[in-house]
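Working notes, beginning with the structure itself.
One chain of protein is taken out of this complex; the other chains stay put.
The block that comes next holds chain A.
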């Protein structure tokens, strides 16, 4: 992974010092709440229900074991012993004290971590494919470009006060695992007819209140122009994005209101002017690629036969391998998902002990690296098949081996009403209840690939609008109700879920979900996934059953 040089390190330390000064000025009354609000948000600090919430950046979801251990000690020393992984592959702490946040940040800086631009109306953390560099369907590893973008976005002087937040995702594979089409700017590595690799650039995608699928502004961009193109898009957005209404301030609204053709023309005009001043040299790209060179794989890893023996001898192991591991481009290796969706813990949460145990596992079995996924799980990307049985046992002992990746209990879930001051309704409790109702693993495995995404409010942090089943918490006269959508997807076949009907009260949400699953099981043709069934039969059969008694 990318190793900080001296300059990178100095920058994050200087940012800690700046934030320490800003916090002191606020605490002494010199800075007003509104001014401090904007400044602290640009450093990941929200004021939440119980305490400030601090969001720590995990650039494109890549972590070292050293960083994981630091996240653990910070959880212990500044929080209640746990942290939460988000859908932007970042980490959140829900209980730090404001006056101690500068010290917390100074500790993170010792392991090259920070909270720069993790919130506020600025360029946010760039997200990517959690299987980058190991998947078979990759055109090129996106991470070098993510790091180039990370550096370009960090403290960008012109784009620190945008109309609204701005998110970029990069994917280098043919299968989109990074929800690229739902980002302000989406970047796909693609091959053109001449066989050259470059970028397809999308703009104007987004989730939240108005989910919109991004549109292509440039089908093929030579690599050397990546930053100038991004800069041109950002300049047009910064100058012309709406600032009169925060719900219409995202670039998706600008693209929609301006029209794709005109928007593209504005971008291209600016880009033609600046493209030759901002060239990414081949040398720079190669240097960055070297930072993400493949680890020293063992070429004899595929000679192992113990893996097959364990597979046939232990059904529990076999099940885990089927659901929680993934094919690797190197023979004899697999990628391993660590499920942060154990039935009895809030989705995405990890304790300090778990973090430390995973750091040890990463050191021993996966070159000391860990990845976070946008579905709020972790990945050990490079595990030898001969080690999988031991890794499974050790993960099981720390409750990170629930074999439910990609199944109905692998829900994306925001912190909801329990922690978040924006939420209308709880989500963690509902996730727990759904989990309890679906406690039969065989049934879960039988219904297969279903993505449930649940957000506690319209802001849609858990991407409910692109869940195969989306659950959205709404407030109805002070009560928690839930609106359901079906058929959304954030992958290649990007789609926004369709509303099933009137929202349901809290005491019926679990029954509603099980009814929906039941309808699917009855309606599905052989091997048909949930999403395929919904596409084929439409919403009607689901409506009939869910609202049968109304």
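The definition used in the following text is that contacts are C-beta pairs under 8 Å (C-beta built on N, C-alpha and C of every residue); 3 or more make two chains touch, one makes a residue touch a chain; residues count from 1.
The definition used in the following text is that contacts and distances are computed from a predicted model.
J.: Unshown chain, UniProt name, "ABC transporter ATP-binding protein", "Peptidoglycan-associated lipoprotein", "Oxidoreductase" or "Biotin transport system permease protein"?
T.: UniProt lists the chain that is not shown as "Oxidoreductase".
J.: Among A:10, A:27, A:293 or A:313, which one touches the chain that has been omitted from the display?
T.: Missing-chain contact among the listed residues: A:10.
J.: Just one of A:158, A:287, A:436 or A:479 touches the chain that is missing; which is it?
T.: A:158
J.: Identify the residues of chain A touching the omitted chain, counting contacts across the whole complex.
T.: 7-8, 10-11, 14-15, 17-18, 22, 35, 38-39, 121, 151-152, 154-163, 235, 238-239, 243, 273-274, 277-278
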